[in-house]
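The structure under discussion is supplied below as structure tokens; questions concerning it will follow.
Heads up, one of the protein chains got dropped from this complex, but the rest are sitting where they should.
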Amino acid sequence: MSSAHHDHHESFFSKYLFSTDHKIIGMQYMFTGMFMALIGGYFAYVFRMQLAFPGQDIPGYGLLTSAAYNTMVTNHGTIMIFWVAMPVLIAALGNFLIPLMIGCDDMVFPRLNRLSYQIFLISAIVLIASFFVKGGGFGGAWTAYPPLSAKAEYNLTPWGSTLWVIAVALEFVAFLLGGINFITTVMNSRAPGMKWMDIPIVVWMIVIASILFMLSVGPLIAGAVMLVFDQLIGTAFFEPARGGDPILWQHMFWFFGHPEVYVVLLPAMGIVADVMAVHGRKKVFGYKMVLGTAIGTGILSFFVWAHHQFVAGIDPRMANLFTITTLLISIPVGEMCFVYIATLYGASIRYTTAMLFAVAFLVEFLIGGVTGIFLGASGSDVHFHDTYFVVAHFHYTFFPIAIIATFAAIYHWFPKMFGRMMNETWGKIHFWGTIITFNGIFLPLFINGLAGQHRRIFSYEHFNDLTKFQGIRVFATVNLVTLLAFQVPFLINFFTSMFKGQKAGDNPWKAASLEWQCPSPPPHGNFAKMPEVYRGPYEYSVPGRSTDFWPQNERT
Amino acid sequence: MGAQIPIATTRSATGVPTGRLAVWWVIASEIVIFGGILVAYILGRLMNDYWGADAANTNVLAGSVNTFVLLTSSLFVVLAHQAAENKETDKAFRYIWLTILGGLIFLVIKSFEWSYEIHHGMTITSSRFWSFYYTAAGIHGLHVIAGMIIMGIISFDVKKGKFLHRVENIGIYWHFVDIVWIFLFPLLYIAK
Amino acid sequence: MENLVVAASSYAKDIDNLIWIVAILGGFWFFLAEGVLFYFLIKFRHKEGQKAQYLVGESKEELKWITRPHHAILICDLVIVFMAIQVWYNIKQQLPPADETIQVVGHQWSWRFIHPGLDHQLGTADDVEVVDELHVRVDKTYHFKLEAADVLHCFSIPAFRLKQDAIPGRVITGWFKPTKTGEYDLQCAEMCGIGHGIMQSKLYVETDEQHDEWLKKQMPQQQI
Partner (left out) sequence: MGASHSHAGNHSSGSHHGPGHYVKIWAILLVLLVLSILGPEIGVKWITIVSAFGIAFVKAYIVVQEFMHLKNERRVVHYALATSLIAMGMFVAGIYADVGRTAGENWKNQAAQSLIDKHAAEGHNSSAPH
């Protein structure tokens, strides 16, 4: 870590690039994530166009080779999960919200925090570099199963695959540092009087997610080292001919890969809880139960990973165990959804854009959850594994998580971040444009999946049984293009509101949690006077009070 | 180190000082990282008895001496911690550098060991045992180096009587590195 | 299901039924939840001068609205688990005695199929080795020995509802019993490199006569 010059009349450089202020670092994570999202979206556009109009010139790209197609599919997944969902949901919101919401002036380790972002930035640069090296970017799917990923003569991307693994490993290190910072901060630095049960759910969720990440990622980091050695030095950790075992990597990957789903799901759930409470003017129903289900989900998520490998060559007897645990996890998750629905009972819902997105999260995520049962049940997974049914299913979980919940968070906390409101009309246009087209993309893909159309196929022209579904592919692609087009008004709205939007004031939503009890945008050090906490974060519409919200830090 | 300390850092709702709590979390995450590679190694070892033939070529003496060195350095760092608690800064400084010296000896012995083995054709690619041998010990070695560097940096603050609590934090980390070796030693050297 | 992709193997029906069961049980809860959700969304929208209710949701009385449905879901889960494991057991674990055995080897980027010849025995002189074409007899139980030469591949026949990864260094045994003659797609379902998209073969389910015909064509030397 270089030296931190830390006075208050800093140069732009030290203020925005080498700042140790948790809010600036949060912003850095958010903008980096948004930039990576553009790349991921562009990849999606290119390969969807190829699927809809195989072998034709793609506007804005040109002719797509099957190698480039694999690279784009692979990196679309990698980017959207590791460089969009995680930095925005956990790192950006975690950094921005945790100190504000637990009422302290910064993270406990500001410079560790900055280091974590710098490593993350390097990882992003390494990943982008991997697209331009000799042989092109890695194209072995985001699961990077060896031997394909381990040997250049198989994947034909000698540099791309190595850079890809290194980028992912660096990203893990960045989030380990960040996670340790989050956990320690919340454990130690809560405002006086804030008991465990007074912590806003979104903070809880980010902490639980960080712990899950920390506990699950270890084997994969070790695996990444082993894989890089296989690629560069020629060790045989995963090479069957010399005694290695590809299945070992699959286990290392999915032991992390499945908890990872909940690592991003839980913060999204937390965001939705907070947004619903504020815009529904209602206390979150069963706070303790939400926590219980979140922790239960977290624990169970360590017992289910092999359901990604049912037909991948694991012992069929193990599949039975993992079927049971996988279906069991539907209980805490389902319960959490029920609690959220119950929260809306007797609410007084303001349909702001943020609230619309929060509600849309529930509506869409239920689809993702239910379709998951088809894949968790080993018997039916035999047919669905690696088909578009899987693709549609996890987009119905990840899109609500990484996109819809993130938008809910942005529309909700934007006033606090920049001190100005976003334009509601444009927000609503953006909302409907996004939600309708999203369903337009992925509902049809369930049909393709049922028909047994496989993922990661460059072109379906040769498959006689599948050519008749071309219409569906075109329909999905048209929707995708529309969805991407509808992000333009959002970006315009976002950046114009940042400078021209109407002033927000400290607490535009009349919210009770701590982050709204300080100026917006919060100055360095956040609170003029460090707050003390007297009650939970969701005291809305308390009977017998003139105002319908009761800030955590108001004595009476 | 111009950054003034945030109020956040000085709070301690759990009763565990922030720095120490963080170190414990670092260790928790390190356990799974080393756990990942050791689990892979142990399962391979149990499945393929013939790895024992390779393991027989490891230098038990070097391994034993290194274990002794690390255990001793652990003693020094805990004594440094104690000295720091009693505000005997010079003593703490001396013990820290003794610990660093221990780490240095460990690395020197390791490098001799490795160069011998490599010259006799036992390289990281010779067999999966050797792959694990070099990878696991290598990752551990990196942790030793990291610990030495951090200790070197903090030792001068300690001499000035600043940030004395850091002696304990780095100490806990160093003990963990020691423990990892305590397991690597029988796994890689003794078990034949 | 049927009109999307034909069910041409003995256990295709079982899988389709399982899918239906899950669809019905899952669908019930899905529509119930969405129904309640939308009802709340409309009923409890903001009206002037109307305050939201203050519900803590800690008391048994309130929580029964959560706990009861979730007990019901647990039961549904158990049903699904039971069905799923049953189907799985029949497909992957317990192999019925084989009439014939074929060997399937995945390469970058083609399938190599070794059929037993007219003697129905694998590993004899009259074995027939073909690339990207699998010919099987209808209503015969087949075992397949699945291998991969270089990287992971996945032996997948949607019409059979059959899918199994091929792993280099391992031999994985599975079974299928074709029930409908015809020509079906046979795909690789595991990313296996730049040729993955074109790694598809044809599967021909034939009557005994057609199959013998085809076999004879493959080995002219035997007709002399």
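Note that the chains take the letters A, B and C in the order they are written out, and that residue 1 is the start of every chain.
Keep this in mind: a contact is a pair of C-beta atoms (placed from the backbone, for glycine too) under 8 Å apart; a residue touches a chain by one contact, two chains touch by 3 or more.
Computed from a prediction, not measured in an experiment: that's the story for all the values here.
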item	value
Displayed partners of the chain not shown (whole complex)	A, B, C
Residue among B:Leu75, B:Ile105 or B:Ile150 that touches the chain left out of view	B:Leu75
Residues from chain C at the interface with the omitted partner, ascending	92-93, 95, 168-174
Residues in chain B touching the chain absent from view	5, 9-12, 14-21, 24-25, 27-29, 31-32, 35-36, 39-40, 43-44, 46-50, 53-54, 56-57, 60, 64, 67-68, 71-72, 74-75, 78-79, 81-82, 85-86, 120-122, 126-127, 129-130, 162-165, 168, 171-172, 175-176, 178-179, 182-183, 185-186, 190-192
Hidden partner chain, residues of chain A it touches	108-111, 187, 211, 214-216, 218-219, 240-243, 245, 247-248, 251, 255, 302-303, 305-306, 313-318
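Quick note on the criterion: only the chains that are shown with their structure count from here on.
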item	value
Graph class of chain-chain contacts, one of line, ring, star, complete, other	line
Separation of chain A from chain C, taking each centre as the mean of its C-alpha atoms, in whole Å	30
Chain centre separation in whole Å, for chain B relative to chain A (CA means)	34
Shared interface positions of chain C, touching two or more other chains	none
Shared-contact residues (touching 2 or more other chains) in chain A	245
Of chain A, residues touching chain C in the complex	65-67, 69-70, 139-141, 143, 145-148, 154-156, 240-241, 245-247, 280-289, 311-313, 316-317, 319-320, 323-324, 327-328, 330-331, 334-335, 337-339, 341-351, 359, 362-363, 366-367, 370-371, 373-374, 377-380, 382-383, 385-387, 447, 450-452, 454-459, 462-466, 540-543, 548
Chain A partner contacts - residues on chain C that touch it in the complex	1, 4-5, 14-15, 18-19, 22-23, 26-27, 29-30, 33-34, 36-38, 40-41, 44-47, 50-58, 62-63, 65-66, 69-70, 73-74, 77, 80-81, 83-89, 91-93, 108, 150-152, 154, 156, 158-159, 161-170, 172, 183-185, 187, 189-198, 200
Contacting residues of chain B [partner chain A, same complex]	1-4, 6-9, 11-14, 16, 18, 21-22, 25-26, 28-37, 39-40, 44, 48, 124-125, 127-128, 131, 135, 139
